[in-house]
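What follows is a single structure, and I will ask about it in a moment.
A single protein chain has been omitted from the complex, and every remaining protein chain is retained in its original position.
Entry: chain A
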């Protein structure tokens, strides 16, 4: 436990690569025992921030503590209290799952006997006992990710850095990883999560920091962030493209703002205050005017809307390439 209740505290982090500033005065606080999401477009500095907090990179300015310890001056102590899973930390693909966990356990200085016991325990906890003595090369994506998580949990770290933990996994495996993360947090671990799936951050994180060009540009709960883009919207999907202008007129009558259209998805939407009344009115008018609607409903703004509003970019999925180490 830290004195101030913050598992991570970063103030004015700066990281330079030549002329480019990967981090340019980045601030972050993460409350103990929570999942904190770190979102941002490609090259925003997420990777750099996590690598600095996990003691893999030296910072050029600012100050950061993890579990109450200074990442620059007490790196070795920090390492005994963190776990790192994802893009930059991997398991050995030649060894079996059990051999991996035993090796990492011995390297965490548990000693042979306890490393062996701990490996067995983790294999069970992450439902890998059946595959324990198979080479990791033969594991499915989800199993490998769970083993990766298990390896990060050997010392039950105070802070776990999860970098894109479910990228490339099928929906079932994603669900399994999410369950494991929730279990860990229930056990008292703090998680700093970077992800390219905004719904993942929405489901797991109790607070989110949005990063752009090396700075934190927003920090709030998922609901708080959504409220900044506005309240509920009414949304109509029409059957025919030709009906879009008429649907816009219908919405303009009941809405509290300019309707927006999405031509490719045949979607018209607008903000509404008086939610149910507006919905009923819109539905009736559509019918009266004979406009065929595929769908009509109320929608909360998604984190995608927040992301677009804040950074001017779509989410990473629609862009090409992965974030580079810079």
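Operating definition for what follows: a contact is a pair of C-beta atoms (placed from the backbone, for glycine too) under 8 Å apart; a residue touches a chain by one contact, two chains touch by 3 or more; residues count from 1.
What we mean here is this: contacts and distances are computed from a predicted model.
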| item | value |
| --- | --- |
| The complex's invisible chain, by UniProt name, from "Cytochrome C", "Transport permease protein", "(2Fe-2S)-binding protein" or "assimilatory sulfite reductase (NADPH)" | "Transport permease protein" |
| Contact with the hidden chain (one of A:20, A:73 or A:109) | A:109 |
| Selected from A:14, A:80, A:283 or A:308 as touching the chain missing from the view | A:80 |
| Residue, one of A:2, A:29, A:129 or A:156, that touches the chain absent here | A:156 |
| Option touching the unshown chain, where A:14, A:56 or A:283 are the choices | A:56 |
| Footprint left on chain A by the chain that the document does not show | 54-58, 76-77, 79-80, 82, 84, 87-96, 99, 103-104, 106-111, 114, 117-118, 121, 125, 135, 151, 155-156, 183, 187 |
